[in-house]
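Structure record follows, encoded as structure tokens.
Only one protein chain is missing; all other protein chains are in place.
As written, the chains take the letters A and B, and residue 1 is the first residue of each chain.
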Amino acid sequence: MTQFYRNYLAVAVFAVAALGMVGAMLGVGRLVRPNRPQPEKYIAYEAGSDPIRGFGQSNVRYYVYALLFVMFDVEAVFIFPWAINLEALGVSALISMIVFILVLTLGLVYAWRKGVLRWA
Amino acid sequence: MMLGAGDPLLSGKIDLTVVLIVIGKTVAVFAFLLVAVMLYIWFMRKVIADMASRVGPDTAGPWGILQSLADGIKLFFKEQSVPDSADRRVFFLAPYISLMTAFLAFSIIPIGGQVSIAGHQTYLQLADLPIGILFLLAMSGLGLYGVMLAGWSSGSKYPLLGSVRASAQMLSYEAAFGLAIVGVLVQAGTLSTRAIVDKQAWTGVGSLGTWYVIPAFVAFVIFLISAIAETNHPPFDLVEAEQELVGGFHTEYTGIRFAIFYLAEFMNLITMSAIAVTLFLGGPAGPSLGFLSATGAVNTWLMPVFWFVAKVMVLLFGTVWLRASLPRLRYDQLMDLGWKWLIELAFIWVMVSGVIIVGRNEGWNLIAVVPLSLLGGLGILGVLRASMPNRSELVEEIL
Partner (left out) sequence: MVTLVLFIAFAIIALVGALGVVISRNPVHSALWLVATLLSMAGFFILEGAYLVSAVQVIVYASAIVVLFLFVIMLLGVDREESLTDPLKVQRPVALMLGLVVFALLIGLMGNHWATGAQSATAALESGDGGNVERVAREIFTTYLWPFELTSALLVVAVVGGVALARRSRRAEAASEVAQ
């Protein structure tokens, strides 16, 4: 058991406490709040009119953003260890990261040029 | 080089005192965050009122300082309504995710220096994780679920639209946010928040130059913009654009559950300010009181915490100022700023600082190499922007 791992245990204690606290807030709320059910209260809010069923579809644009996000997230995974160790790694790592990023930028540029990043 | 990191409290044998200290820290961080949120909301309302020549809250307590406490207590007594169309289990889960990730993100922040409690040396910080900053990114990534699921599970149109918008906004700025942090890490050479703060320790006025806000100024600006966008605060508060979306993703939440989302939102803002202080403004570093003993309680306990809180408050005042003065962005402006400017600029910054770091070791002529690499980066960006099709060409192509 290394000492880093013990730091995670401290975070775990904090997480359990946070869970307990949210639970306690909701629990206290449950004890003190009134409850007078009326069916009208449980209609989804739609600016006062009766809600229309059958929704739940979003736009394909959001999907493209999420995809690009995954790409940059994977890039982040490599760039963080690279950044903190750059001094020791030297020129070759610098060049290979520049190449890596330029290639990734191609993906962004493709999406950009094809107009899917445009909110027309 | 990182092997020595980690809280000294946890490196020895774990006995009852150590456990009690950890629990004590947990309670202290909770109290700090909750009080900070309450005071921030009051402060925000008061300052905006001043800026708009109004009085603002003035009834509960002196200067209305207890207003947010009163609001919070009121919300406990409000009836809950869950829409019939809601997915109940997910609907109840979402507030937990939001608030827990908000709390956890704060656990890596160094609040003060190293102190001695009951014979144990420890940092005034909940945990010093070896991957510190990545933990923050992980928590803000998981925080997305709170927003997404709250909107989806409500079974209602406005919350769904609000949550899709919000989550797309948050993930758009996550990339720029991470790259801005990398802009500092290249120079700091460590992921541990404690080690980053130690590198900016106070040794006199000259150590102001080691605060990363100066050597990494561009990263600082990108960080601030994307952090505010990440937390959905003005001028990036499209999530709760009242005119279009009613209340955004938490429209169907009432009473205490709504309060939890509200709390999480402001807690995230405070955490982001604290992270900015840690990364760029030296964390708890600052001059200590020379006329008191350097090892006394005031200078080891109080002053570092004072400096930390003071710096966070300056940044928080900045967020209130933004809220009072800037109009909300349009959605396309928001996305363009994130994807077409901030990410590219952050990339260029990371590369230029990479060149500086490597070049210093290799003995390159930095005066020649740095402007060249900067020009190269900006040149590529310029060519890219110039080659992008304009709107009418695109419409034609799509049809």
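Keep in mind that, in the parts below, a residue touches a chain if its C-beta (ideal position, glycine included) is under 8 Å from a C-beta of that chain, and two chains touch if they have at least 3 such contacts.
From a predicted model like this one, the values you see are computed outputs, not experimental measurements.
Visitor: One chain isn't displayed here. Which of the visible ones does it touch?
Guide: Hidden chain contacts in the full assembly come out as A, B.
Visitor: Which of B:Leu9, B:Ala150, B:Leu171 or B:Val239 sits in contact with the chain that's absent?
Guide: The single option touching the absent chain is B:Leu171.
Visitor: Going by the contact rule already stated, which one of B:Ala36, B:Leu75 or B:Leu144 would touch the omitted chain in the full complex?
Guide: Hidden-chain contact among the options goes to B:Leu144.
Visitor: From the list B:Ile23, B:Ile117 or B:Ile131, pick the residue that touches the absent chain.
Guide: Touching the chain that is not displayed is residue B:Ile131.
Visitor: Please give every residue of subunit B in contact with the chain that is not shown.
Guide: Within subunit B, the residues that touch the unshown chain are 1-3, 5, 87, 89-90, 93, 129-131, 134-135, 137-138, 141-142, 144-145, 148-149, 152, 160, 164, 167, 171, 191, 398-399.
Visitor: With the missing chain put back, which residues of subunit A would touch it? List them for me.
Guide: Counting over the whole complex, subunit A touches the hidden chain at residues 1-2, 4-5, 8-9, 54-64, 66-71, 73-78, 80-82, 84-85, 88-89, 92-93, 96, 99-101, 103-104, 106-108, 110-111, 114-116.
Everything below uses one rule, namely that only the chains that are shown with their structure count from here on.
Visitor: For subunit A and subunit B, let me know how many angstrom lie between their CA-based centres, rounded off.
Guide: Computed value for the inter-centroid distance: 14 Å.
Visitor: Where on subunit A does subunit B make contact in their complex?
Guide: Subunit A residues touching subunit B: 3-4, 6-11, 13-15, 17-19, 21-22, 25-26, 28-29, 32-36, 41-47, 51, 53, 55-56, 58-59, 62, 65-66, 68-69, 72-73, 76, 79-80, 83-87, 90-91, 94, 97-98, 101-102, 105, 108-109, 112-113, 115, 117-120.
Visitor: With touch defined as at the start, can you tell me which subunit B residues reach subunit A in the complex?
Guide: Spelled out, the residues of subunit B in touch with subunit A are 5-7, 10-11, 14, 22-23, 25-27, 29-30, 75-86, 95-96, 99-100, 103-104, 107, 126-130, 133-135, 137, 152, 154-158, 160, 164, 168, 171-172, 174-175, 178-179, 182, 185-186, 188-191, 246, 251-252, 255-257, 259-260, 331-332, 335-336, 339-340, 343-344, 347, 350-351, 354-355, 357-358, 361-362, 380, 384, 387-389, 391, 394-395, 397-398.
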